[in-house]
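All remarks here apply to the structure that follows.
Of the protein chains in this complex, all but one are displayed in their positions.
Note that the chains are named A and B in the order they appear, and that numbering of residues resets to 1 at the start of each chain.
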Amino acid sequence: MAERILKRPLYIIVGLLSAAVIVLLLFWKPTVVVYGVQRAGLYAGIALPMALILGIVHIVNLAHGEFMITAAYITYFLCNSFGMSPFAALVPVVIVMFLLGMLIFKFTIKHTLKAPELNQLILTFGLAMVLTQGLNLIATSQPRKISLDFVTSSATVGETTFGTYGFIYDLAAVLILAGLLFFLRKTKFGKAAVAVGQNPRGARIIGIDVNKIYILVFSLAIALTGIMGVLFLTSQSIFPLAGGSYTMKSFCLVAMAGMGSLPGIVFASIGLGIAESFIMSFQGYGGWSNIVFFALIIIVILIKSFKGKR
Amino acid sequence: MKSGIKTLVLVLMILLISTALFAGGQSEEGVKPIKLGGVWPLADITGEQGSKSAQLAVDEINAAGGLLGRPVELIVIDSEFKPEKGAAAIDRLATIENVDVFLGGMSSGVHLGQIPTLKKYKKVTVWTGAASGRAEEAMGPDAAWYFHLHPWDYNQGASYVEGWEAIGAKYPDLATAKWFMAYEEGAFGTASFNNWVELWGDNGIVEGESFTSAAFGGGDYSAVLEHAKEANPDIFVWAGYAADALPMMEQTKAVGFEPKTYIGSPPGWPSDFGDSPLAENVMFYGMWTPEMNKINKISKHYYDAYVKKYKATPETYFAPLGYTAVYIIAEAIKRAGTVETEALIKALEATAYESPLGETITFGPSNIIQHQGIRRQKIIQWQNDKQEIIWPFEYKTSDPVYPFPSWNKR
Partner (left out) sequence: MIKYWKYILIAIILLLGVLFPFYAGAYQQSIARTVLIYLVLAISWDMLLRSGQLSFGMAGLFGIGSYASVLLLLRLGASPMLSILGAGLVAFVVAALLGILVLRLRAMYFAITTLAIGEIFRIIIRNWSSFTGGPEGAILPNIIFDGDPVLSYWLVLGLALLAIVLSVIFQKTRIYFALTAIRNNEVVAKSSGINIFKYLVIVFAITSALQGMAGGVFAQTYGFVTPESSFSADYILLPIAMALLGGIYGTLGPIIGTVLLGVLAEYLKLYIPYGHLIVYGIIIICIIMFMPQGIVGVVRSKIIRREVG
């Protein structure tokens, strides 16, 4: 990874430039960086599992955010019924989500692996619909949230007071990224998964059980959305339709980062998070911040494609 | 080439079957029921409970012998929050179900799509949703058959001004000076803000900024809250949705912003909001709260009946509003002695219904339409997990608690 970065002067220039911008912003509008980075953590944490599925199983999972919200609902009911703390619920939720991922893969996605990509796309759209509407039937559309004291933690530097809880998303994103990179590069299973991702036929020929890899990678990714679901519930309200916009944002991030690139997701998230926060810091212009999100995505994709042509 | 024919035969069959299956309902022998046709977004808590409340009212009326010696039937169709589906539902209710009256409603966006269809049938319509002035413009002044229960956005704005002036006169410490409004960037929030600015004038009393509601993928209010803190208003108000409620408060606390009065104005609150220590003494606007049961017998009766029948509590004011709509129609039918449109309009014009919402509902002209029902929202405050009404004073269930307690003293 490091060598690859050093070989490309463009990356160094872009990296240095963005570092300079961030330092400047830290002095001029420190909260832009603080909130931008917190936002980036949320984006990256949710998008990473999607990139994992796309990179190895080659499926665009349109039920991604919905899985996260399902996990959040499970957490909510665990906390509410058994008085668990959400962090204690993390363990059962991750296990349940892993199993749910396995079941769904086994009974639906597995059967469409040979069909064109489009079929998988619409299949996951159908899954998203079933998850959302199922939650709606069980829990109604009324938003839910557990009230926690620690999410209001804050710090004061100089004259600015800002919330610090959002950094938990950064922590989660970094841990997920590090864990995944370790898994994919250092473990035997992970290396096999990478091989399957690059060339499923070749992997099959050298004796890798491709189906096993698919189901485990998919379930792992769904388990990771479970972690994000638990965290999401601590600081945001959940309702059945809450996942949709995160599916779309993750999808955009994954495309911006390059299909299946995990570190790319983190850089893309930081860029988008800070850019959005920057626009929002000007009073009255917050409504335009979403444009930055989509415009940056188009620009990055276009630049990459033109670079690829040369 | 044979395959071509077979596929075409298949298409033909599908077309025929789909037309045939859509053929209308058959007329029954015996006493024909009076039919009410309701359209709500049934997957949403507002529409779900609004329609169920309407059914509750219908059941009560039937248990008491029906209307004009005929039973009453409510036919509910889901609008799915889609304008074209909402319009098709009206078409179905009018032509296949042959309903006598339309009711229901939630969401201005859906209603805009339904208005041309409603105008086509000109049946008596008692609508419980749609606050946007655009909908009123689209309906126009000629629709005598249209009875709108929910206040228009400008009605709501005017009632807030009235309320705050009254509160300021009674509790001088609560007299207001400077406002900051954080509003969600969609139709609901923007209209609220524009009305508010229009009412107070462009004199620096009202400042505001939009945010993306958590209902549409937002949920980060830090920038808006920082600006609000800099503006240092006496009253901070946010106009968003239930999903924004707790995160908004948590982030307000985190940025160290402590306004003297804190108002939220979502159409409904999240589940168990009152349990949060942050909720204490938040004020908000609404038409009804369960505390109404203390002062209003109809509200108490409605609430108990709803809980008994559906094993759930009514969560938003759209629930009692659905119940109210059915009773307003039923009383008018009784007075008119018929369901014939002209007579029914006359009877509805004479409505004076003591509603579970507190007020006695009557109809009169608003800016454009002829028959506007409710014009005021209430100012309510969370006190000890209860939603106490503090204005209008005639429905007061508690005095306001002021100022908003510091975040750290909860």
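As a convention for this text, a residue touches a chain if its C-beta (ideal position, glycine included) is under 8 Å from a C-beta of that chain, and two chains touch if they have at least 3 such contacts.
Owing to the predicted nature of the structure, the values given are computational and were not obtained by experimental measurement.
Engineer: Touch as defined at the start, partner being the missing chain; which of A:44, A:123 or A:215 qualifies?
Structural biologist: A:123
Engineer: Out of A:115, A:155 or A:178, point to the residue that touches the absent chain in the complete complex.
Structural biologist: The single option touching the absent chain is A:115.
Engineer: Determine which one of B:36, B:58 or B:94 touches the chain that has been left out.
Structural biologist: The single option touching the absent chain is B:94.
Engineer: Touching residues of subunit B against the unshown chain: what are they?
Structural biologist: Contacting residues on subunit B, toward the hidden partner: 1-12, 14-15, 18-19, 21-22, 24, 42-43, 48, 76-78, 80, 82-85, 87-88, 91-92, 94-96, 108-109, 112-113, 115-117, 119-120, 132-134, 137-138, 185-187, 189-191.
Engineer: Against the chain that's been left off, what residues of subunit A make contact? List them.
Structural biologist: Per the touch rule, subunit A residues meeting the hidden chain are 60, 62, 108, 111-112, 115-119, 121-123, 125-130, 132-134, 136-137, 244, 248, 251-252, 255, 259, 287-288, 290-291, 294-295, 297-298, 301-302, 305, 309.
The rule we apply is simple: only the chains that are shown with their structure count from here on.
Engineer: If you average the CA atoms of subunit A and of subunit B, how far apart do the two points sit, in angstrom?
Structural biologist: Distance between chain centres, rounded to whole Å: 36 Å.
Engineer: Can you check the complex and tell me which residues of subunit A touch subunit B?
Structural biologist: Interface residues on the subunit A side: 31, 35, 38-39, 133, 136, 140-145, 147, 149, 151-154, 156, 161-165, 235-237, 239, 241-242, 244-246, 248-249, 277, 280-281, 283-284, 286-287, 289-290.
Engineer: Considering only the defined contacts, which subunit B positions touch subunit A in the complex?
Structural biologist: Against subunit A, the touching part of subunit B is residues 43-45, 48, 185, 209-212, 214-217, 219-220, 222-224, 226-227, 241-247, 250-251, 253-256, 268, 270-272, 275-278, 315, 407.
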